[in-house]
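Complex shown without one protein chain; remaining protein chains in place.
Labels run A, B and C following the written order; every chain starts at residue 1.
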Amino acid sequence: MSATQHLIDPALIAAENAKHAAHLASDYAHLGEQLARRGLDIDAVRAQVAAFGVAIPSWGVGTGGTRFARFPGPGEPRHVFDKIDDCGVIQQLTRATPTVSLHIPWDLCSDWRELREAAAARGLAFDAMNSNTFSDQPGQAHSYKFGSLSHTDAATRAQAVEHNLACIEIGQQLGSKALTVWVGDGSNFPGQQHFRRAFDRYLDSARQIYAALPGDWRMMLEHKICEPAFYSTVIQDWGSSLLAAQTLGPKAQCLVDLGHHAPNVNIELIVARLIAAGKLAGFHFNDSKYGDDDLDAGSVSPYRLFLVFNELVAAAHEGVAFDPAYMLDQSHNVTDPIESLMTSAVQVQRSYAQALLVDRAALDAAQDANDALTATHLLKAAFQTDVTPLLQRVRADAGAAIDPVGAYRASGWRQRMAAQRPASRAGGGGIV
Amino acid sequence: MSATQHLIDPALIAAENAKHAAHLASDYAHLGEQLARRGLDIDAVRAQVAAFGVAIPSWGVGTGGTRFARFPGPGEPRHVFDKIDDCGVIQQLTRATPTVSLHIPWDLCSDWRELREAAAARGLAFDAMNSNTFSDQPGQAHSYKFGSLSHTDAATRAQAVEHNLACIEIGQQLGSKALTVWVGDGSNFPGQQHFRRAFDRYLDSARQIYAALPGDWRMMLEHKICEPAFYSTVIQDWGSSLLAAQTLGPKAQCLVDLGHHAPNVNIELIVARLIAAGKLAGFHFNDSKYGDDDLDAGSVSPYRLFLVFNELVAAAHEGVAFDPAYMLDQSHNVTDPIESLMTSAVQVQRSYAQALLVDRAALDAAQDANDALTATHLLKAAFQTDVTPLLQRVRADAGAAIDPVGAYRASGWRQRMAAQRPASRAGGGGIV
Amino acid sequence: MSATQHLIDPALIAAENAKHAAHLASDYAHLGEQLARRGLDIDAVRAQVAAFGVAIPSWGVGTGGTRFARFPGPGEPRHVFDKIDDCGVIQQLTRATPTVSLHIPWDLCSDWRELREAAAARGLAFDAMNSNTFSDQPGQAHSYKFGSLSHTDAATRAQAVEHNLACIEIGQQLGSKALTVWVGDGSNFPGQQHFRRAFDRYLDSARQIYAALPGDWRMMLEHKICEPAFYSTVIQDWGSSLLAAQTLGPKAQCLVDLGHHAPNVNIELIVARLIAAGKLAGFHFNDSKYGDDDLDAGSVSPYRLFLVFNELVAAAHEGVAFDPAYMLDQSHNVTDPIESLMTSAVQVQRSYAQALLVDRAALDAAQDANDALTATHLLKAAFQTDVTPLLQRVRADAGAAIDPVGAYRASGWRQRMAAQRPASRAGGGGIV
Partner (left out) sequence: MSATQHLIDPALIAAENAKHAAHLASDYAHLGEQLARRGLDIDAVRAQVAAFGVAIPSWGVGTGGTRFARFPGPGEPRHVFDKIDDCGVIQQLTRATPTVSLHIPWDLCSDWRELREAAAARGLAFDAMNSNTFSDQPGQAHSYKFGSLSHTDAATRAQAVEHNLACIEIGQQLGSKALTVWVGDGSNFPGQQHFRRAFDRYLDSARQIYAALPGDWRMMLEHKICEPAFYSTVIQDWGSSLLAAQTLGPKAQCLVDLGHHAPNVNIELIVARLIAAGKLAGFHFNDSKYGDDDLDAGSVSPYRLFLVFNELVAAAHEGVAFDPAYMLDQSHNVTDPIESLMTSAVQVQRSYAQALLVDRAALDAAQDANDALTATHLLKAAFQTDVTPLLQRVRADAGAAIDPVGAYRASGWRQRMAAQRPASRAGGGGIV
């Protein structure tokens, strides 16, 4: 835990915060006055926001890329311990990201207890485990070129199942309570795959994983319309995900990644349907303009992100029993990953805070009266509210940075890491 | 039944067919030789195709339009009896459309027995009944402006349920065995509608309709991503349709309209999933380039139509128990509706015939071996086969026209109708 | 001009405004303080916003619909003078909509001078004229079923040209300075239209209209990807619009309707390209989730609307010479059209105001340094600023309503109109 203090000097954070303190006090007071007029207690909202957290994907702290190229940044993490350091910085400066989600085999290490302790020392716990059966590892007996859990070959399926069981085991050592299963299985040509048989094979493999889930774990099924398969995928949409989750049992639920849908699809409506079906597992937050772009959450469509949270807050408000997992899942190709992740975590927090401001009683009344204009205005009123001072105050109260990116740049963390961490992953080449 | 002969003079058809007979014989013989090389008996395929039929939507024989305008054609049917005449012509010339699907209240008449007899005399029976709760009728107590089965007002919902029950009753008098339920319910603004409550109200209303279904009937739920509602719809995709059908019971199934999906969605994959779930009700065939364009089936994407039939034929081949309903659902804005419906019925038949040509044993082997190129080639080989002579022969055998559009034009039917039927529906105006 | 006062009692507006005055003063002061910290003078921004206006489409004050149905609202305008009254109310309550855009023949009247005076008395002038060659009028010699300016028949093209010339003439009497040309021309089937010849015919007709343009007029070409034609359109995108505008000459420019693009298209980028090409005519503002949904501007994608204005403000900031026309173009199917138009005008104004807040010098620096995170944060900082008090103050200063919808509802205008204006357009039926 002393490690936490050592990532970035708390004195630096305090000094940075001091610059903003007076303005924050004034802005917070005025926002409080505005909310009070609407019958809202800003401190009560603040407490809810303070309790909110979103997980960091371990792979997110490295620079991403496309099939055309990867352009590495300086000081990239070389292994999972470096990644935990970067995640620790994010959590130190935002206090909005208390957990990390690992990806196996990318995060394999020789001592899980050591990792758990390193994380704890940085204020971090472990969220869902992610298995990887969409790429081959050196020395792997069977290739996933033609699929994994749904492969036509039983030995390949068994290998993929085995890998998922290994992920559960590692997760148990780390205190995780969930396994996220995303497969790249699908086809690139009409006829390549027998749709129903592939789905049955997937279910058969998934059943074996499900059977090995500890009693307090969840299995989160992630659907995706395309990529890496470009004609069909085995779990292509929430309908297939739902069918699979229903087949597997109550511990299986459906994970929603905001970039995995067909164009124009109403994602907040899918969220509502999954809540109603008792099958909403949680989210991979990111933004999307064209496909699975993995852009920073809310960077292109902030209102859509708000509308998703509007569904979540409404359900919670109405006492629906559900417990969605929140995780970022982005590809940082042109920014410092730490800056993007901090900004995105705050953006997600912002959407949650704004959704808390919706006047639900008035909304119910407008909906019942089919007063569409008033109803939509009530959402807009919440969304247009600048909750920045509320979010800043939550951070300041927790010892985090009022301006996380400003403090981070002031800290020189990236420059220090660039010196300490020689480049570990190749860039340039690409896979076209 | 003598009526059938009287629609178009059989002598004219025979004379037209005589022009094509020699070429048909030569082409059929050569196709038979080609299929024999592939181990296929052309006469066996012909028998299967001859047994295939697709329903005509009664509204399809009138000219369609858009919100901008409707440009009426000459001789449009004025009432359901005129429509039955037009459908009779289609069936006489193609023998591929033995049933008609009615739409209430558009097809209301004072004597259902008379209608049934008029249809029977033209060789027609009645397929699924279609209810209409997406537009208001003169004198209607409650408006559907803000929804029908999912309306916030109980009296409006009750009225919509009642209308569906009336449709069932009419259908029973006509020998129909299914009710298709499509609603325009949804919202145009974020917040306008409470997603989960609207869905629950829909389910509650649908349950009342389901309870009234005769024992040998099906209830076919039709989803649609948008239009007339442009932010959300209550049954927006096959996932919501499936949830609803599961809730209602075994007689409820999901209808697939080819134009009701998000861009890029793989429709043949949805068909496969619904077959696997035991929930495929059937189809509204049409084609789509941009949205619910209601273009003629296969006119833009003929291979997609083939791929849908490939799933159906594969499932039948494997002994899956299912019985999909086939119906055309198109908007004929710039063509003679009778010509479009005949052409589309033949196009659907063509896709079915081509799907019957797929070498399923070889396809299974290629799929098992992950030989994607061979697998897709097997589909293409079937699709590239010009089955025109086979379809022509099926028609000739049944006394229909080898060239339906040619015979229809030669018959002067449209000109006769233009003289007999004064314009009944206004054109021009549009609803913008 | 006294008429303006008489539409809604100014005393009612004043009384309504009084309720909000104290909060507005406090909020405005605090916003001023916040902007001052960023180096912005709120009063200077206010002056720019006060000078901004967006045109109302005359057809927008009636209830819209879809091909499935139109559900009329109470008190709909019966003719262009009623429409001018409704537009007068919108302008009285918002002072953001000083012009009206007419649609011929929908707005034909017997005395244009009387209309111009009626408008002036309500504080309204006339923006672009809109021709209509996408629907047939009673008694019209040639039908537009198969096109208008690009029709294969010369007489039909001549008729369409003639109609556009008539629109210019009317516009001259009303003080308009622009003609907007949108045609429904296109095709529903591959092969129906010869693409190059149809485009040439369009250009030939457009040249004749262009030749008749008064010297100080503009011809605004509006592209659209589909609807009413569903396979191809003659001016399908900005590329074709640009080609046409280049061919015609300097007075021809390209109009951007936010709902007329393919899915996922980056509209703000098109705006930038048209500015660079010197061919940006202006906008039809609305919002879109699935297609040409004609939803209220910014109701679904407020950030996109902001990003469009960001391009406009940037170009103006850099001294680019251009003068875009701003117009709303929405279909109000489930709301009171006056409420929607007021709300949308304010939303457009909001986007403009927010774009004025962008720190352009800092943005330039971030762009030059490829600091993507800072660059995007600068846009977000402007967008997240709640400029509501600024907009309210602009209205209050101009004698309009701080809360336009609240004042409108308090005024009882709709109820009064419902009593005065018997229903004039049929609802219900639909064009399927």
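The definition used in the following text is that a contact is a pair of C-beta atoms (placed from the backbone, for glycine too) under 8 Å apart; a residue touches a chain by one contact, two chains touch by 3 or more.
Every value quoted in this text rests on a predicted model; they were computed, and no experiment measured them.
Summary of contacts with the chain left out: across C:I42, C:M219 or C:I275, the touching residue is C:I275. Within the full complex, the residue among A:G184, A:G239 or A:P389 touching the omitted chain is A:G184.
Checked against the full complex, the one of C:F199, C:W217, C:F285 or C:W413 touching the unshown chain is C:F199.
Of the listed residues C:A206, C:L373 or C:A400, the one in contact with the hidden chain in the full complex is C:L373. Although one chain is not shown, part of chain A still touches it, namely residues 59, 64-71, 134-138, 143-146, 184, 187-190, 192, 225-228, 230-231, 263, 289-291, 293-296, 299-300, 331, 333-335, 427-432. By the touch rule set out above, chain B reaches the unshown chain at residues 23, 26-27, 30, 33-34, 37, 263-264, 266, 289-290, 296, 299-303, 334-336, 339-340, 343, 370, 372-374, 376-377, 380, 383-386, 388, 405. Where chain C meets the omitted chain, the residues involved are 145-146, 152, 187-197, 199-200, 225-226, 231-232, 236-240, 242-243, 261-266, 268-270, 272-273, 275-277, 303, 307, 310-311, 314-315, 363-364, 366-370, 372-373, 375-376, 378-379.
By definition in this document, only the chains that are shown with their structure count from here on.
Listed by label, the chains that touch chain B and also chain C are A.
Each chain's centre was taken as the mean of its CA atoms, and the one lying most distant from chain B is A. One inter-chain figure worth recording: chain A and chain C are separated by 39 Å, centre to centre, where each centre is the mean of the chain's CA atoms. Chain A and chain B have CA centres that are 43 Å apart.
Within chain C, contacts with two or more other chains are made by residues 263, 289-290, 296, 299-300, 334-335.
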